[in-house]
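One protein chain is absent from this view; the other protein chains keep their places.
Chain nomenclature is as follows: A and B, assigned in order of appearance, with residue numbering initiated at 1 for each chain independently.
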Amino acid sequence: MAHQTLFDSDEPEAPTNRPAATGRIREWVSRPYARAILILTVVIGFVLLPLAWLILAAMNQTGAPASPIMEEIEKTVFWFTIVSIPMTAFVFAVLVYSLLGWKRISSDDPPMQESPAIRTNRTGTIMWTVVSSVLAFFLVVWGMIELAAITANSYGTIPADQQPGDEQPLIVNVTGQQWVWTFEYPGYDGATTPVLYLEKDRPVYFNVTSKDVIHNFWAVELGVKIDANPGAATQTGVTPTKAGVFNVRCAELCGLHHAYMETTIEVLPKEVFAAAMREMGGGKTS
Amino acid sequence: MSSATVVQQHSVPQPAQHGKPGGMIRHFNVVTAVILGLVLATIFGFLANRLVPSGATGATFAPVLPDVGFLAILIGWVLGFMIGIGAFIGPFRWLMGRDLTHADAEYLAGKDMGVGRYFRYTTDHKVVGIQYLVGFMVIIGLGGLLAMLIRTELGVTWAGVFSPDSYNTLIGTHGIAMIIAMIIAISGPVGNFIVPIMIGARDMAFPRLNALSFWLLAAAVPCLVASMFAGGIRDGWSVYQPLASQSPPGMIGYQITIIVFAISTGIASVNLMTTILRMRAKGMTWARTPVLVYGIFGAALMGLYAFPFYQYSQILALSDRIFGTSFFNPVEGGSVWLYENLFWLLGHPEVYVILLPSIAVCLELIPVFMRKPLFAMGFAIAGVVGVVIMSGLVWAHHMYMTGWAPFANYPFMLSTEMISIPVGFLVLVAIGTLWRGTAWTRLPLMAVYAVIFNKMIGGVTGIYLSDVPADQFFHGSMFVVAHFHYMLMGAGLFGAMAGIAFYFPKMTGHILDERMGSIGLWTAFAGFQLTFGSMFVAGLQGQPRRVLQFDNLFNISNWLSTIGAYTIGIGMLIFLAAIIFSWRNGKVASGNPWASKSLEWQTPTPVPLENFTVLPVVTERPYDYGVPDPYATAQKTSSDKAGVQ
Partner (left out) sequence: MSDTVNPAPVSPTTGEPVQVVAARNRLGIYFLIVIDFMGTMALIISYAYLWSLNVNNGWAPPGSQFTAFMSNGPAPSATGTSFAADWPFWVITFAVLVTCALTWWSYRLTRRGDQAVATAVGAAAIVVAIATLVAQWWQISTLPFGAANGTYASAVLILLSGNIVHLLVVIFLLLGITNRVRMGLISRSNPWQSQFVSIWITWIAIAFILGAFVTSTMKVSPNDNPTRFGGFEPRTSQPSPAASASPSASPSPSASPSASPSPSS
């Protein structure tokens, strides 16, 4: 059978009385190269470790996180970096050691010397499979939980008017068209602004659509992103928790002036927001 | 020919020889193809000009003539080119019942024809492989030039080198040119030249389809170039609708290119798969089949089922444009999500169509240079099979943020993150084979180190993007651009460089210049890290992709990116110079300069027509290198002793 030869190991049949697992591990670690690779892995791992914070520092340059969603995103990015460092460090350590540690030949002619014929290694392959599966499982579980969390924080499964809390959520109709964003506030007499005004700590729901081509509504520091599709309305939402001025960019190529299709978000305290809305012509608060 | 000395009871009617061997096809070559292509393009363009009333407008009040005229010109070009190269002679002869004689077939394969066979409808798989290699280098040169121009614009934003239209055209054309180049990068040259020899066949299963697949590609790429002179492709390589419907007629160039290229890829896939399934040498069981063959087979299989979706998405878009249908026009009932789904149904398998052959060629050459067998070949095969199966189930991770079906994000996140397991198997096999080996640090092996390094970075950044919450920040940003360049260029293109360097002696008869090639490789590698490392930073800071102007915040990372891009350009030019120099007057290679044990290196160089005088019989597993593991024998003897005591 072909399958048998495929997965057969070339190793000699394992004797029934192999040394105990601990003994075998001790024997393996006692090999010089094994110890060197482990040390190298740890060193490379610690060299890579600061990346976890540097990545967040780059993301936070313009004031993020300004919402619980963005906090969840940054937490995800941080932990994904942390869990992927050991595996990356191990692979890099093997790369480095295989060039510098084990033998190396750089002649023009094929080397006469042959290397050990390791066709497979049950322990190694099982460990790799288990570790990578556990990591993938972790990613999936983490991703599912976080996705459920940000879903609950955005468009959610709960209709806007049934949200807990004494305050009605703010509803904003976002319309993309080449190459401007328009924000309409149906709760404020349909006041319309080119800059997105939000109220601090008040949930906001976005209905997003487009009048021509596909745009992508990206409120960068709030961690909100959804396509503005022509012929369909998409929903998302967020609760801004930080007052300040943030960015809206278009994250989907939308033609000639795609690069300039950006505007600002002003997250204002409650009174200032009400005043701003009155100024825009939306006197009635809902 | 094979020694078929059987007594023929039922005789098959022998075809008559009409004229000289080859018949009509003797009169056709690439010159007649170009001439006939241009003539027919002119005639079609003229007819369109006469038949469409001047000033006619379509449903959107846009003038009809430019679109119809450009379409007619391109159809004329493709038809004329294919007639001129002689592609229609085969079907015609079949229809008339004039089958090929053996002499005809040998003429078609380019027997005793000299250099001229590279400029004809030649069916020999080695000729097609070389044609693909040159085609690949030409297309990637075009795409690379456009990349330099893009980075020029982004590096000196204060200068405003290009208008927004030209800039968008650069992006779109760069994208699709590079995608086409990378799809053929290994499956073309290595798949056509090496795989039949590797499995012990005399030629591909369908030699004439093989020639057809290359010449269709040759007909398609000029359409892409022509589109740049008809307003360009301004909508990225994904040409999302309905934005693409606003584009000038250049978009039709894209659509025709894709429609023709998809046919080319489809028949190339059929050919490769049939060859691999039916024409392996006696004794080459699946366990004795080298891993490169699995990789190419997997890529061909994905191309087979995925490309029709891409092709039909472009056919529907073309129909919207020319006939006024409304598949993707939301005002009249079309759906943009339909386009995105059709497009990404190809779009993601296509990534693996590029990656799998690249990784497989790396796995194929590591054992040769480490002088040890491939580690855990079963895992390599499981990895290939897993990627092929799962690649069809992950397409919607490109659509997490489109809002088309929020609840579909859960299953697609699951499948996307699960695909890291089979891809991880391939990494395991690579580093397991490096493990404890004696590295013969020649250029091909060094390129493999570059590939594994880039593959790890691409893979790790991929897990952020596979996760919906993190993707909510990264989608559509420069982070994505850096990630897929690490995959498609860092792993794909560097893998192609490894494969070309490895098979160069067999394909050209010369050794690729080690020194010059290494300088090129490492210059490009260093530039690559700088370019796309900085691009990651720009993405983290929040720069959207495909913009030509940006906030001052992103200046530093973009300047660094541009410097890196020029460095890549210089490195690639050096590598190209190494290829050209070595091809013309490099060191002459022996039949087996790497002392490899696999079948393709046992043939003489240059490989004779029909490859083998006697078809080989395979009796061993591949990668039979190495000496018994000293540790394992030590362990065995010690445990034996333990058993005795």
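FYI, a contact is a pair of C-beta atoms (placed from the backbone, for glycine too) under 8 Å apart; a residue touches a chain by one contact, two chains touch by 3 or more.
Here the structure is a predicted model, which is why all the values come from computation and not from measurement.
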Where the missing chain makes contact, among the chains that are shown: A, B
Selected residue (touches chain absent from view) among A:I150, A:A232 or A:M261: A:A232
Residue among B:P308, B:G458 or B:G517 that touches the chain left out of view: B:P308
Residue, one of B:S335, B:S391 or B:T438, that touches the chain absent here: B:S335
Footprint left on chain B by the chain that the document does not show: 1-2, 4, 6-15, 59, 91, 94-97, 99-102, 104-105, 205-206, 209, 266-267, 269-271, 273-274, 277-279, 304-309, 311-313, 315-316, 319-320, 323-327, 330-335, 337-338, 341-342, 345, 404-408
Sites on chain A contacted by the missing partner chain, in the whole complex: 155-157, 159-161, 169, 171, 173, 175, 184, 186, 205, 207, 209-211, 230-235, 237
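Keep this in mind: only the chains that are shown with their structure count from here on.
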Approximate Å spacing (C-alpha centroids) for the pair chain A, chain B: 29
In the complex, chain B residues that touch chain A: 164-165, 168, 171, 234-236, 240, 242-243, 246, 285-287, 330-331, 334-337, 370-379, 381, 401-403, 406, 409-410, 413-414, 417-418, 420-421, 424-425, 427-428, 431-432, 434-442, 449, 452-453, 456-457, 460, 463-464, 466-470, 472-473, 475-477, 514, 537, 540-542, 544-550, 553, 593-595, 621, 625-632, 635-636, 639-640, 642-643
List of chain A residues in touch with chain B within their complex: 2-3, 5-7, 10-12, 15, 17-19, 27, 31, 33, 55, 58-59, 61-62, 69-70, 72-73, 76-77, 80, 84, 88, 91-92, 94-95, 98-99, 102-108, 110-111, 113-121, 124-125, 128-129, 132-133, 135-136, 139-140, 142-144, 146-147, 149-151, 155, 208, 212-214, 216, 218, 220-221, 223-227, 229-232, 234-236, 247, 249-260
